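One protein chain omitted, others in place.
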Amino acid sequence: MIARYGMVIDLDRCTGCGACMIACAAENNVPPEPPRATPRTGITPMLVRALSNGRDGADRREAFIPITCMQCENETPCVAVCPQQAVEVDKSTGIVMQIPQRCLGCRYCMTACPYHARYFNWWDPQWPPGMEKSLNPGVSVRMRGVVEKCNLCHTRFHGAEEKAAVAGRKEIDPADYIPACVEACPTGAILFGNLADPNDPVTLAAHSPDSFRLLERIGTEPKIHYKTTQDWIRALADKNANHPTEAQHV
Amino acid sequence: MSETILLDRRWIARGAERSSTLHFLLWLAPWVFLLLLGIYAAGLCFYYGLNQTNMDNRFAFGMWIFLDLSVIAMGAGAFFTGFLVYILKQNDLKPMLNSAVVIGLTCYSGAVAVLMVDVGQPLRAWFTFWYPNTHSMLTEVTFCISCYLLVLILEYIPVLLRNRQLRKIPSFLIFEHQFHKLVPVLAGVGTFLSFFHQGSLGGLYGVLRGRPFAYRQGFAIWPSTFFLFILSALAVGPSFLMLVVATAEKITGRQLVQQGVFRKLGFISGVLLALYIAAKAVDTYIWLNFTSPALGFGPVDFYSYWPLSSTFLFIATVPLGLFPAILFVVPRTARHRGLLLLAAVLTCGGVLLNRFVMTVQTLALPTLPFDEFLKYTPSWQEVATFGGVIAYGVIVYSLSYRYLPLFEAPKGEDKHVSLG
Amino acid sequence: MRRNLLVFLLGFGIALIAGWAVFPRALYVRHSQPLDFFHKTHAEKSGLAQCDSCHVIGSDGQYSGIPRTEVCAGCHSDKLGTSADEAVLVDSYVKPSKQTPWLVYSRQPANVWFSHAIHTRRAGLACTECHGHYGETDQTRIYEQNRISGYSRDIWGHSISRLRRAPGDGMKMTDCESCHRRHKVEVGCLGCHQ
Partner (left out) sequence: MKVSRRDLLIGTAGVTAGVFFTPVPWKLLGDVSIWTQNWPWIPQPPHGPVETKQTACTLCAASCGLRVRMAEGWPVGISGVSTNPVTKGALCPLGFAAHQLNWHPRRLREVRHHGYTASWTEAQSAFEKACAEGPVAIVDGRPGRAASSVLKAFAARHKTSYRVALSSESRALTPYAIWGGVPVASLGYDLESTRTIVSFGAPLLDGWGTPGRFTRLWSERAAGSSDPQLRLIQIEPTLSRTAARAWRWYAPREGSEGTLASAVALVLLQEHLVSTQVPIPQVTLTDAAAQTGLSVESIRELAHMMVERRPVLAIAPDINPSVAALNVLLGAVGKPGGVVLRNRASASPVPFEADGGAYRAVLIDSTVPWEFVPQTNAEVFRFATWDGGGSKADWLLPSPGFLEELTDVPTAPTSAADTYNVAANLVAQSAGTISPAQFLTKIDSTLPDTEKAIHSRCEEIFKTKLGAVYADQPTPVKEFESAQKMEDQLRKGAVWVGEAPRAGSFHCTLKQWPATTPTALASDWAETWAAPVFPPLAAKLYQESTLREAPARRQA
């Protein structure tokens, strides 16, 4: 069966604790920051950012939005631009994947991504002495000078496939394939599943009136959906959808 | 010392008057220093990685891409002059040819060198040829530029072989003589390739629907920027060529080409520039009123940030666009050498500004509704590499000028043989 | 003119010889395994005829690879026989319960994910399809390592031109791809990369 893995992230449940970021980085062997790193040169395949309604005092409202690769379905911006096929939309899972070993580090895909979900390895990955023993065997360490991004913890998908093969099943057991960030979220704000399956809870949630996607007008059909009942968040997120000329900044 | 002078002299074309060796060395010295500095900076980037630059995940492209786009536009003079002379038979432009080739060669090789520093894994860059993604504008650029660089080298060979010492080797002379017949073909091929990569350099940004500031609709697979870049490159190429030769004349203090040549180049530049501005205007209108609103972005999203506000758009089009075009075309101003050169300078400035806006402003503007406007200042390593490329160009041109008959136009093919 | 041609051909020939005969030897450095191991002996003497009597696939699909010392200790808790290597095994690995630093001929780099479970259980491939008949031999091969890439020579295969190769000789990505093409199994990059 052709799957289309995606998420619905409930912004009303996100407390901005950052567990998803850390679980993601640990799962994917992201190195600790080098001394000269800045907030804009680090590797954060999952990045929680703060939103605010821009007011002060008692009227101030804040929320948090986890940003990861949106797994664009249509005209995936990064795929078309890569000069040497290091980026590809996986046919069987719909995952937008990146093979750092093929990448030559031209960073064209990063300029193409409107969600800033791609990250460049500016430094050689280095760990404090001995800490390399704690690396996840399932994920290869990226070398300096290549681009990387979220690939929905595809290693865990491999594990699920292997299990299925031994059990003689054709399909994986959904319970075996849960990305690290989804597993880590203490409030269960991230719903993960197969959007191609009409009965999957994630599909139902994605179709609820409260759910939306970032920069929908650009037409990249992201498979990462967001959900909120708070009007100010919705207004901010839909800024480009509704009033294309009214700029409002946080 | 006297030995070296003799040596040096022996390489200079007979009868051609050149400055003393000492003078020449003094002139070269600062440029060589700049080049070495650039090489050192590039070395740092190779050894430590791109953390030596001030680029980051949000400013994934920086000064270097701006440099590449600019010098390649400037180098357009090479193929265009070749095209004018060999295809359109504008023989009075012949004296410009050799200079054009040298400029083109330096610009393109410089650009490729910087690209190699710019990518994170230069040792794997050849993957693009082995596993090309035919949908990518960058693939198109890579293929065309590398092919055209080859063409330029081939075009440079006959110029090189006219050196006094090299001529002494008969086989070389024969080779050059035969090779000369090939040059028109090369010019044609070069023109074809150049059209494509100049265009795809524009397409590079035009296809980014994720960046509404750069995204343009177009014809077939090519966004409008594809054609705008070709046009602007055609316009700026001759201007830059003119500037270089004029500078050479100033420094050497002798007239190298007839004033008429300049005026002709200027006229061509002007007409194309006018065309370009007109096209650009139409494009901007369509983009602001249809393309970008469709993506949910309006002028305010692009032009409400100081300093990269709409003034840039204005400057690039009027004082650095229309104005020089007029100076070039109107006979009264075109007759005046100073104004002609001024126009050339303005034209180059305009195209530079356009390339800057396309590369840097595109990345500085926010896309997500909760993004901010970003700032970026290149690190000294980036600047030094930039300077190194310029120095490299100056050095190659100076050497070529000194030791090769760039302007002493060949008087008929037979001359070559007899000279041997 | 004739002389020139001869000289040219001479140089050409030298290049060919150096490239085809000398280069392959120079490219690889040869290591011998920490101790000799004979598949044949184990198959015949101790009835471990099947590959999966030592190289097992767990219930969760994980492949054990070369058996750990604990497995060897099952029989070799004490010296069986008098060979020097037997002593090495027991004294320096089994007794102090250290892992034997085997050099894995078919070790793929960290970015490659290969599931023995899927290829043997789901696709029903025989071990020999990729590993050849090494499991039936009674000698321990020399491990050849590429000086530049650090890969085992088995990855590229033993013929430097990669023409006319024995089955199971060569484990490059192209080999995986051609096999997948033969069996009409389509996977994307992430199917085999991690």
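For clarity, chains are labelled A, B and C in written order, and residue numbers in each chain start from 1.
To be clear about the criterion, contacts are C-beta pairs under 8 Å (C-beta built on N, C-alpha and C of every residue); 3 or more make two chains touch, one makes a residue touch a chain.
Just so we're clear, the structure is a prediction, and the values are computed from it rather than from any experiment.
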Query raised in the report: Among the chains present, which touch the one that was left out?
Result: A, B, C
Report summary line: Given C:I14, C:V29 or C:I142, the residue that touches the chain left out of view is C:I14
**Report entry** Residue among A:E73, A:E183 or A:D197 that touches the chain left out of view
**Finding:** A:E183
Report summary line: Note that chain B touches the absent chain at residues 121, 123-124, 126-127
Query - Interface with the unshown chain - residue positions in chain A - result: 10, 12-13, 15-19, 21-23, 25-27, 29-30, 32-33, 37-39, 42, 44, 47-50, 57-58, 60-64, 101, 124-141, 143-144, 180, 183-184, 186-189, 228-229
Report summary line: Per the touch rule stated above, chain C touches the missing chain via residues 3-4, 7-16, 18-20, 23-24, 27, 58, 62-65, 109-111, 146, 148-151, 160-161
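As a convention for this text, only the chains that are shown with their structure count from here on.
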Query raised in the report: Just how far, in Å, is the C-alpha centre of chain C from the one of chain B?
Result: 52
Requested in this report: Calculate how many whole Å lie between the centre of chain A and the centre of chain C, each centre taken as the average of the chain's C-alpha atoms.
Outcome: 37
Query raised in the report: So which bits of chain B are touching at least two other chains?
Result: none
Report summary line: Where chain A touches two or more other chains at once, the residues are 102
Query raised in the report: For chain A, which residues count as touching chain C in their complex?
Result: 88-93, 95, 97, 99-102, 138-141, 151, 154-155, 158-159, 161-163, 165-166, 168
Query raised in the report: If you look only at chain A, which of its residues touch chain B in the complex?
Result: 34, 36, 38, 40-42, 49, 51, 65, 67, 75, 77, 80-85, 102-108, 110-116, 118-124, 143-147, 214-220, 236-241, 244-250
**Report entry** Parts of chain B lying in touch with chain A, wherever the complex brings them together
**Finding:** 49-51, 55-61, 118-122, 124-125, 127-128, 130-133, 135-139, 142, 204, 207-212, 292-301, 304, 362-363, 366-372
